[in-house]
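A protein chain is absent from this complex, but the other protein chains hold their places.
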Amino acid sequence: MNSIGKVLVANRGEIAIRIMRACREMGIESVAVYSDIDRTSRHVRYADEAYCIGPAPSIESYLRIDRVVETALESGCDAVHPGYGFLAENPGLPSACLDAGLVFIGPSARSMALLGNKTQARRMAVEAGIPIVPGTKEPLSDVREAEKAVEEMGLPVLLKAAGGGGGKGVRIVREASGLRSSLEQATAEARAAFDNPDIYIERYLERPRHVEIQVLADLHGNVVHLAERECSVQRRFQKLIEEAPSCALDGELRSRMGEAARKAVIASDYHNAGTVEFLLDSGGDFYFCEVNARLQVEHPVTELITGVDIVKEQIRIAQGLPLSFSQEDIDIRGSAIECRICAEDPVSFLPSTGTITELEEPSGPGVRLESGISEGYKVSLYYDPLIAKLIVWGRDRSEAIARMRRALEEYRIKGIHTTIPFHLKAMQSVQFVSGEYDTGIVQEIEHPETEIHIEIAAIAAAIVAGEEMAVELGGETEESRWKMLGRVGNGLHRAKW
Amino acid sequence: MNSIGKVLVANRGEIAIRIMRACREMGIESVAVYSDIDRTSRHVRYADEAYCIGPAPSIESYLRIDRVVETALESGCDAVHPGYGFLAENPGLPSACLDAGLVFIGPSARSMALLGNKTQARRMAVEAGIPIVPGTKEPLSDVREAEKAVEEMGLPVLLKAAGGGGGKGVRIVREASGLRSSLEQATAEARAAFDNPDIYIERYLERPRHVEIQVLADLHGNVVHLAERECSVQRRFQKLIEEAPSCALDGELRSRMGEAARKAVIASDYHNAGTVEFLLDSGGDFYFCEVNARLQVEHPVTELITGVDIVKEQIRIAQGLPLSFSQEDIDIRGSAIECRICAEDPVSFLPSTGTITELEEPSGPGVRLESGISEGYKVSLYYDPLIAKLIVWGRDRSEAIARMRRALEEYRIKGIHTTIPFHLKAMQSVQFVSGEYDTGIVQEIEHPETEIHIEIAAIAAAIVAGEEMAVELGGETEESRWKMLGRVGNGLHRAKW
Amino acid sequence: MAFIVRSGERSFRISPRLVESTEHEDHYLVLMDDSEHRLSVTRITPTHLSILLGNKSYNVEVERSGSDYRVTTRGEVFTFRVADEFLQSSEEASASGEAVITAPMPGLVVKILVSEGDEVRAGQGLLVLEAMKMQNEIPAPGSGTVREVPVQEGNTVMTGDILVVID
Partner (left out) sequence: MAFIVRSGERSFRISPRLVESTEHEDHYLVLMDDSEHRLSVTRITPTHLSILLGNKSYNVEVERSGSDYRVTTRGEVFTFRVADEFLQSSEEASASGEAVITAPMPGLVVKILVSEGDEVRAGQGLLVLEAMKMQNEIPAPGSGTVREVPVQEGNTVMTGDILVVID
């Protein structure tokens, strides 16, 4: 058994805090690494120790395997947890950990390399008898090869990064004329995101459901699946909303897909937590896409319906402990939904940056928040726009939806734009509420304005404008605003602190 | 069936928000009532509509049955929810609702009057064959009668308000010489809290456990219990920490106590949610204390282990719907703990008032917060010091304790003193962690200082003092402090917003 | 004093008048187009207002950014341009017909897809802006001729910087 007393968390934001929370609850110390602009970030404050490993660009900090390993050794860590993104799917990290005598909390470098190469993973699936989507088995060497593949498969096709997931380096191509520029963009993104420009191609299924199975595998041969997550609400191959269980699965299909997922894990000699992604068509046929050899962003929905703390299980597995439950012990209770709160414009989804000036977070029955921000936090362009995840549990799906809507209405983040208004519309859309949706849903959700809300908002704007005009005429400046708020005045009633 | 489309919540603070959340999730509108100083309070902002019903003293606002009922009618409500405290156990409210054609979300005036009179309730229990603690069956008419009862029962004794619970109007008397002044204080408190000065007396069991059973009873004769809550962590008869399930109960004792609770509910023709309180001695014998004819402060721990939303069930029962589950459907999952966050000094428990200047709330896996405060909120002396409840769920009790400790460490409330430091010590105390505790636990919890924490704190104080001295020497005033924070300066690095 | 408050196609003429100020709130009489409303307003934090319209309760966030007011209520976000009734008319007169495409976010110009003089149609990509590790193609809002491209590949731009001007 590898006793773990101190863990270096090679990540930032909400997932770093999620992992540190698990450590703290297990009595394990946690060590943060950070880039210099993250000195004030919450994960630095949350950790027991913190080490600066470089400047803001991740390539010079969060992607530096050498610095991560050095810091783990310097700070006396026994283990490294990569989170998701950054180095999470880079086999160089588990290799370097092994060499340095550190436990890597995740799969072995070998399984990771196998699965991280999406073309090899597809071959593994075929050999294990799991159905796959038609496409190339090798990375594309140039645009001519892509054109040849398109001729064989027909359009539309999907270009995907062989080196990683998370929607980066992915392009859908519907017209032959767009193939070249899409391939260039995908290649550039893949190089920047994964340090690996390889792109492969597969047939693009129109509007499938995106369903994934969570799996836990220990070092003693025990492999348990924790049912599925429905991840079809996506925009540009970035998931926006996830839920568990999926409306499209019944017990029988869940068992079959769970069994296929277990097969994939066993065939790739995989251990620790992993996710097997499938596309599910409207006829109930499913196709293996890939294995995400890491903790997923959306793991909390599975935790809420099963009661299992997946991060703690990861740590236990890495310590060499057997799973404390078998497949029969896993029962699903209620329904869970996750909304990804991103620093983006809710309509255009363009990134938004700024400082969080006010924050009021939702809570109450059935609400869980995984957040990387706090008041005073600066959202920069350097990192992923995912700033928080709002997750709810309900006794059934309709309670979960009502609860999510209620929680979204409570959530106030000032200083940046977020996707909260999009999620609110989604929770009220016929498509989401019915459960009859697929990956085309985001385009279908409408953004009608509520008449009374626009009127109240307009009145509020006029009142504040009137007050500000009075202040400006009175010779006071914007800078003295906070000072002004200390007084009880005639005019708009002010916060007194 | 009484269709409910709009509910007046005759309360304030965290419980008003809890009820409004349930309404919102059920698609029911909610109406707040407030005293003038509560204009900025969170429950006013949370409601769909809000009505001022009087000045700050509760006797002139939150305790005014006439204004509550008038407001419900004026605003077009179908129903009134009293929460806990204030009018929750005043049979005048359900009576007035009945007369006005409003649904009261709670028991009938008749059962409430029966159970609210603690002496009658004791008689009911005796008749139903439920064991009770020895004591007077009628309220004390004067101190002489109290002295007589003491002569019969011996010391120590407990003086308790006949008109209500919540620790108000309760005094323990260990020496005959203290009887008179304790009776005077208890009477004054009972009059102020419940508008009913009646006090009764019972034998004081040394260090019993305080265990209560949650019951739901519909209008169709279905009575289901939702297991127990352990409420022994008390100070001055005010609960501080509650948990479910209790370490002192096994399945067999749970069934027996659950059965006794159901008997009490049936004998008093009770419907809606209620709690039957028992004292449990170290030998496993239990004694009926009283029935709390209302929603309890600590209902969330039961919700977390059963998955039942008790407030929603209350509304469904009031609508005339049958319970959607039977006793067999209730199964307990994991373990839950609640810590009451009060605006009090954590050592002396004396009240603390002020404005909340900063708030950072805990979240993450298994954490639920029920809070009545937000930044800018003023904690006044007019109302109960309970400002929030922090509740956690864990797969087992030890996970719940670790999680509570972690969540308490995350919770930052600035501007007032709170009981958070007390709870942190409790979560680390041998007594609480072992589960082997009784109502004497609060006196036993120690408050050792962590050496490194006092050192860091002293250094921080010196750094800030040094900075402030520099500012003062520079001629800047306290008022320009926020302004100053807008600049990046030499000296202590400042928040830039 | 009356304000013209505009968001997209919608426009309101709003005249707020403070009628009473107590310890806990301010009472306003607001004339909005032709109807009069009575409001109680109180500030919870600098940008967070609690408004009672009659007895209906609304939480409203108001953030100013330049001459725009971004207002959020119950998760819906509106951006208003607020102008004094008189200033309004002069501003309208100065508006021209050209389309100025500005950076919707700070970022790096990784590729420019058009040159001055090019004819472009609505939806056609003009340039690729990299932000938060994503490459975003900025499309033409309508058809026309590219008059000016004041940025170069490799430039870092801030929100609002002009990227392309189309006639």
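Going in written order, the chains are labelled A, B and C, and every chain counts its residues from 1.
In this text, a residue touches a chain if its C-beta (ideal position, glycine included) is under 8 Å from a C-beta of that chain, and two chains touch if they have at least 3 such contacts.
Remember, it's a predicted structure, so these values are computed and weren't measured experimentally.
Participant: I'd like to know which visible chains would be in contact with the absent chain if the whole complex were considered.
Facilitator: A, B
Participant: Of A:A32, A:L159, A:A400 or A:I463, which residue touches the hidden chain?
Facilitator: In the full complex, the listed residue that touches the missing chain is A:A32.
Participant: Quick one: which of B:V126, B:A176 or B:A462 touches the chain that's been left out?
Facilitator: Only one of B:V126, B:A176 or B:A462 touches the chain omitted from view, namely B:A462.
Participant: Of B:L205, B:V311, B:I391 or B:L408, which one is in contact with the hidden chain?
Facilitator: With B:L205, B:V311, B:I391 or B:L408 as choices, the missing chain is touched by B:L408.
Participant: Just to verify: which one of A:I28, A:V44, A:A96 or A:I305 makes contact with the chain not shown?
Facilitator: Counting the whole complex, the residue in contact with the absent chain is A:V44.
Participant: At which residues does subunit A meet the chain that is not included here?
Facilitator: 31-32, 36-37, 39-40, 44-51, 75, 374-376
Participant: Even though one chain is hidden, which residues of subunit B still touch it in the full complex?
Facilitator: Within subunit B, the residues touching the omitted chain are 168, 181, 185, 188-189, 192-193, 236, 345-346, 348, 350-353, 357-358, 381-385, 408-409, 411-412, 414-415, 417, 420-421, 424, 449-450, 453-466, 468-469, 481-482, 485, 488-495.
As a working rule, only the chains that are shown with their structure count from here on.
Participant: How big is the gap, in whole Å, between where the Cα atoms of subunit A centre and where those of subunit B centre?
Facilitator: Inter-chain centre distance comes to 37 Å.
Participant: For subunit A, write out the residues touching at least two other chains, lowest number first.
Facilitator: Only 357-358, 409, 415, 482, 495 qualify.
Participant: Would you give the residues of subunit C that are in contact with at least 2 other chains, written as numbers and ranges?
Facilitator: 23-25, 42, 44-45, 48, 59 - these are the residues of subunit C that touch more than one other chain.
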